[in-house]
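Structure in structure tokens, see below.
One protein chain omitted, others in place.
Letters A, B and C name the chains as they come in the text, with residue numbers starting at 1 for each one.
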Amino acid sequence: MLKKPTIVLNVKTYQEAIGKKALEIAKQMDQIAKQNSASLAIAVQPTDLRMIVEEVEIPVYAQHVDPIKPGSHTGWILPEAIKDTGAKGTLVNHSEHRLTLADIDECIRKAKAYGLETIVCTNNVQTSVAASELESDFVAIEPPELIGGDTSVTTANPEIVKDAVDAIRRVNSEVGILCGAGVKNGEDVAKAIELGTQGVLLASGVVKAKDKVRALNQLVRGLIE
Amino acid sequence: MLKKPTIVLNVKTYQEAIGKKALEIAKQMDQIAKQNSASLAIAVQPTDLRMIVEEVEIPVYAQHVDPIKPGSHTGWILPEAIKDTGAKGTLVNHSEHRLTLADIDECIRKAKAYGLETIVCTNNVQTSVAASELESDFVAIEPPELIGGDTSVTTANPEIVKDAVDAIRRVNSEVGILCGAGVKNGEDVAKAIELGTQGVLLASGVVKAKDKVRALNQLVRGLIE
Amino acid sequence: MLKKPTIVLNVKTYQEAIGKKALEIAKQMDQIAKQNSASLAIAVQPTDLRMIVEEVEIPVYAQHVDPIKPGSHTGWILPEAIKDTGAKGTLVNHSEHRLTLADIDECIRKAKAYGLETIVCTNNVQTSVAASELESDFVAIEPPELIGGDTSVTTANPEIVKDAVDAIRRVNSEVGILCGAGVKNGEDVAKAIELGTQGVLLASGVVKAKDKVRALNQLVRGLIE
Partner (left out) sequence: MLKKPTIVLNVKTYQEAIGKKALEIAKQMDQIAKQNSASLAIAVQPTDLRMIVEEVEIPVYAQHVDPIKPGSHTGWILPEAIKDTGAKGTLVNHSEHRLTLADIDECIRKAKAYGLETIVCTNNVQTSVAASELESDFVAIEPPELIGGDTSVTTANPEIVKDAVDAIRRVNSEVGILCGAGVKNGEDVAKAIELGTQGVLLASGVVKAKDKVRALNQLVRGLIE
């Protein structure tokens, strides 16, 4: 399972992360993970999963699965197909791809059935606690108003992270807790861990950085120091 | 562009068509296409596109794209990412993945912008004519009540195919017309062409067949005789 | 607030419950509620809310609200508009109208802001506990496979009701718990209460009954005895 604490990079469907460009980012993360014995993971588009899994050792995640089993579901994302690529897990219920409560539960069950780990994304303290009652491996709280912004949630709203950690821990001592939105550097990561999380989920902070290797190295310092 | 008349196989998310199994079907189609100088295409899951494109010469299609451009669209299917795999086109608005009218139009535009062909699926005569007013390369009419069934639309309801062809041709002389639902053998294909279409879209007739090569060979006979 | 224990009748969009026919059912419930000093409520279509609220004293609920505030949301169900009709509350996340986790949370908040009570519907033990972490007034567990069937959930699967009650009570001592699916008579209601719930949510058991008054009277006996 994804080793804690961890940094999970979601490359979304950014122009800078299609095909070979996503592979390049994954390779850079792979090298930095090894150099620092750090736990890093990358979530990529479904079209790139198989290619990237073959080339790196860090865990590769899908960005989404649909709550379906094999059958007549043209164009939807099958959990078993994600498993077949060699991916290690999947994001579930990202703020850009919300699912019904019943489907979040079903996606977690289906992922688990195939040995895929799950990171369920949530938007506030209460939905984070609700999600932590399901059997995902991680809950990642990301206040939507801060996503893609310049200020890290750990600076802009540390209370929401602290409150989510406290509320989740009252009902679930096992689930990994991540936070995200605006996370950009090592201080943000260190602060996230200080607030009780097991790491961060981020996207633009690396993918949109002029120097991605530098951005990744800065982030990792917050993880290992 | 996909040569007419044609047989397009949609492998859906069938158990029999995940990963290597989808590749195997694509290779069989590739060989049969060459042997018979026949126009065959396969629509596969996004996770398998890149792998299959590298191994076969027949056109490989996606089963779906979302009407998005590069950016913050975690877990959705980016047209540019489909193009990046080497796919030649995509199904749009399959009966198992309906889109809004505005999004069908947008998917066609975005696909075209990347040089991807489009096959828009429809459910009856009127929606087929409506779809033919957009700029897709093909319209594929599939009466939902016959999809996955044992009787071909060309036998169960030849009128709907004939009427769709007539109605579409009154407003669009260019668009390719396919029909589907229950299509299983060469007679169904021949009948589809006799009714004025440029081929068929099918799924279970091949993917669920005990002997897929035999099923494909039977279908192709309807195309070339 | 809706007095516990209670019977909540969802008339859905049944042919037998449009307009005056829904009003007739509401009036029958109103009379039976008074005769038996029983807590009954009815959830009706948005087009009928105002008319029914004016004619009965039992609480009238909406079947759904959308997580929106006043503005440009053509054709969606505004919580404030539901309040304006005089309705007392709303179902949220019915199995026929699932919402994202974030939207369930938002609907509850918006309903509360207007003084509307909420009954959040769920499909299994884990989603019921998850929902009970939000601030709804009631959680109603309804196993989808039993909805509309002939056997009450209290007979077909009493464990799921018992387990949901136990699991919810570990984290929330306040929220009302209802169960539903296949509920038809007083024994089902009595059994639901015996299993630890505060009542039932039902639909076809009354609306599709030949003699609705008789069906209601039978149900109420399970509540008051």
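One rule holds in what follows: a contact is a pair of C-beta atoms (placed from the backbone, for glycine too) under 8 Å apart; a residue touches a chain by one contact, two chains touch by 3 or more.
Predicted model, so just to flag it, every value in this text is computed and none were measured.
Undergrad: Of the chains you can see, which ones touch the chain that is left out?
TA: Taking every chain of the complex into account, the missing one touches B, C.
Undergrad: Have a look at C:46, C:158 or C:186 and name the one touching the chain we're not showing.
TA: Checking the options C:46, C:158 or C:186, the one contacting the hidden chain is C:46.
Undergrad: Using the touch definition from the top, which of B:127, B:157 or B:218 touches the missing chain?
TA: Of the listed residues, the one touching the omitted chain is B:127.
Undergrad: Among C:94, C:110 or C:212, which one is in touch with the chain left out?
TA: Final answer for the missing-chain contact: C:94.
Undergrad: Which residues does subunit C use to touch the chain missing from this display?
TA: 10, 12-15, 18-19, 43, 45-51, 62-64, 68, 70-78, 80-82, 84-85, 91, 94-97, 147-148, 203-204
Undergrad: If you put the missing chain back, which residues of subunit B would it touch?
TA: Here the touching residues of subunit B are 93, 95, 98-105, 122-124, 126-127, 129-131, 133-135, 171.
Note that only the chains that are shown with their structure count from here on.
Undergrad: Could you work out how many touching-chain steps separate subunit B from subunit C at minimum?
TA: 2
Undergrad: Of all the chains, which has the CA centre nearest the overall CA centre?
TA: A
Undergrad: Of all the residues in subunit A, which ones touch at least 2 other chains?
TA: Only 95 qualify.
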